[in-house]
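The other protein chains are all here in position, but one chain of the complex has been omitted.
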């Protein structure tokens, strides 16, 4: 069929047409005198998205996983103790990485569907008088379950314990969709990627780091590394260049997506995400229904890509991604497709119940009335 | 906002991504030895879409209006008598053109919302023993009202009267979406354009003509003309070239859209259009509601382009185009947007009633069950 | 091979990447309230390119041939006498059109390779005391031979004879590349198209008309017509709309190409064309060498599209188009390819003679010295 599948996975997200256009360009020379005119403003604009007080942003030609690794490699040493929690596939994977890179993980293993356990964190930090814990990790938005954690709360726990540990946040599926206040919350490393709120293809690992993190990097030297090492980027980034070939087309796309975000207004982007249901909905399939079958049916019968349940919730959960470039129409369309899909899979759905409820809600909460041009004259 | 408005006007229609890609190419040389490899198969494949028995297809760098004019200019002489009917904006405009080009129009003026009046046509043709009527005109699908006329019925009326008049059909919003059987129905000129069922931008006037129409062209000479004259195209088309610069990118796009149509299967394309409600729905706004306000609200509040009511039904009717590249999701989305829009405009809509009814219908009539891969294994 | 053929035909010309991007967009609604924001400034900006004093510009979804026809149909009546000259394939075709549309052509048949015969025109006009001649035609740039005619000279001839005839100019391959001063030269209809100086695909017939031409249209009614009739466009254009579906993607591309032209500066664009050898070079192949073989060899052996000789000069002439989006590099490249090609075809070429001479000339006349950033610091 000629219609491209409708994409509602929790990332990579839909690429706006303007962004696609911005990337569909011939290759340019990343060492020319014109290149910094592209790159330097991007570094500055990213700081606004992360709401940083100090520090800098690194842009790696990698995925978010690379940015996770860069955050760890550049600030911590093998054997360092860190505090982490696990309550979904992506927090799980970050723990796995930390362990494989040689960190000693003090782990809070939580129910999937919960978030960062603030009280436990507070307890553990309070007890760590010797400050053995070098960093505290938090997944801002657990993409596997759609649960958002309270980063300001983690900061409070650190402050209450007067604990000097670095605060490391996974913002891959939150930055650009949910409010991220690195400066206010004292986040030291915030990991993000191009393929979620930035509405781009995968390929940029975006890592925002505080001055405190930069100091830690200098002080302790981190782990053996090269590709994702900060020091090489620091040497060249301020002139608008990179230590090795950058992903130019993605940077051109990022320029465009930042323009779109600022044109809409960062706070408006957050409000839109909130109104359209934040970033991802994880839906528990009724007993006896295989959620993978729901995802498959939506794809092959209704041309709609949903997210599968991952790991512990495979077969039990399916996910609707609604982050990035999205409007009411698209939410209505996916609910329409999901109603039909669930019916096909044996779930007793009343047609129109989901779309009707959403229409009711969107209609009540629409903020666009004032934009109607000539409404009075009509 | 970063989301492109959702397009549900009755043409130009949504351009499939593959077609957009096919047109996003550098300019090529329309006199090179390679060019006919692009053009000759297009001429052949178009014949399949029109289901022609004989004759040929002309491709003009024009809109459908140009193809209308070409059909008249090349087969009729000023002062010729023709039989036409008028029941919507597009049949109205074709009548206007015929009169301006000097034809004597025997006009059946019908209620908007009806179609070609078969019985009247039959009567008039039966009475025209002298065969003064040189051509009979019929609008296959009146885009302004969504009404499809019975072309086979017009042929029957002609045959019953043993009338030799040419049969001229406006297929602009039908060809590629509704079944067009030129050969079987004895259509002599079928006018189409790139921007409806062919899922392309405006810019190609596609005119399919029977051998009988070609003979008439030779016999009577037609009207003064040059740009849209058949004779120049006939001289060059068979070698794969055109008498003046062709719209190459659109031809490259047409190659792709024909591939998409044949890959889906021409009959499957028709079945899909039928299931998703043919080509265009014209909806009468309730008394006291300005349909133009509905269209405006849908656009500015819900990012959705609907069709306005034209001419006689301006302010009373709005239209949802659903021809070309379309699936269930998109129909669900537009109904979702229309429900909210109508509520905003004072129509007492029950949210979920339209989407619910559509989901019910689509779910029952889905033909894709068998395509579910590994359905048994799941 | 993965390299797209290098295009040096005298139109359609190379499409700048920015223009390709601007056209690679989803379809939008040509009746929305936003549409005039695209179209109205285009009408205004085109007037600047044509350097008009009064009148208006029409944009048809047609090729330049359609705009030729529109100019004739809307200002002249069948049987009207007109003065024309013929000295190449495109002036020849316009004469052919005029005759087929019923005009009585007083024809100056000139050697191919010459231009508009100013003295003959002056004589004929002076003798036409009765003002039977209703319009004088001139081909500004004869694309077949590369010869530019003196339009100001034709105006002088008209003024000297105090002749009220309309001045009709074919600017298809000149507007946007050579200076066109409609206001100063008193041009009444100037025909252009999207695919030359405007650096777009074929598909827009652009016709600029003076107030005098508009008055003539009203006064005499012109010929039977509809598709290319001015009156329907006049009714809708001023609001930013069109009487039938416009070629939206091409208009979006035209927006971009106008931006490129104004960014470079209209006069700079002319200067660049002049320096790079105006618009088209027609090269006479040496005796005994088939110029078509040269074109074929360039294409198949060196991936380079040249223009063939047309009609009277077929087999004798080949053409290098250098209008539109072009720089020194490209001219060097095509000369390089042509040297090799001519050698292959038996012409005793000294390799490096053409490229060397061009490098010498370009190097001497380069105007970009001042733009070198930090040249002093280096």
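Which chain is which? They are A, B and C, in the order written, and residues in each are numbered from 1.
As a working rule, a residue touches a chain if its C-beta (ideal position, glycine included) is under 8 Å from a C-beta of that chain, and two chains touch if they have at least 3 such contacts.
Note that the coordinates shown come from a computational prediction; the quantities given were computed from them, not determined experimentally.
Per the touch definition above, the residue from C:94, C:302 or C:318 contacting the chain not shown is C:302. Here the missing chain is touched by one residue of C:170, C:188, C:278 or C:339, and it is C:339.
Here one chain is not drawn; of B:25, B:118 or B:347, the residue touching it is B:25. Across the entire complex, the residue among A:64, A:115, A:146 or A:176 in touch with the chain not shown is A:64.
Counting over the whole complex, chain C has residues 1-4, 6, 14, 16-19, 24, 199, 257, 260, 264, 272, 290, 292-293, 296-297, 300-304, 325-330, 332-337, 339-340, 343-344, 350-360, 362-363, 366, 368-369, 371-375, 378 touching the chain that is not drawn. Seen from chain A, the chain kept out of the figure touches residues 4-5, 7, 9, 11-15, 20, 23-33, 61-66, 68-69, 78, 93, 96-97, 100-102, 193, 195, 201-203, 223-229, 243-250, 296, 299-300, 305, 307-308. Within chain B, the residues in touch with the undisplayed chain are 17, 20-22, 24-26, 33, 373-374.
Please note the rule applied: only the chains that are shown with their structure count from here on.
Seen from the Cα centre of chain C, the chain whose own Cα centre is farthest off is A. Measuring from the averaged C-alpha position of chain A to that of chain B gives a distance of 45 Å.
Measuring from the averaged C-alpha position of chain B to that of chain C gives a distance of 33 Å. Averaging Cα coordinates per chain places chain A and chain C 52 Å apart. Counting only residues that touch two or more partner chains, chain C has 20, 24-26, 33.
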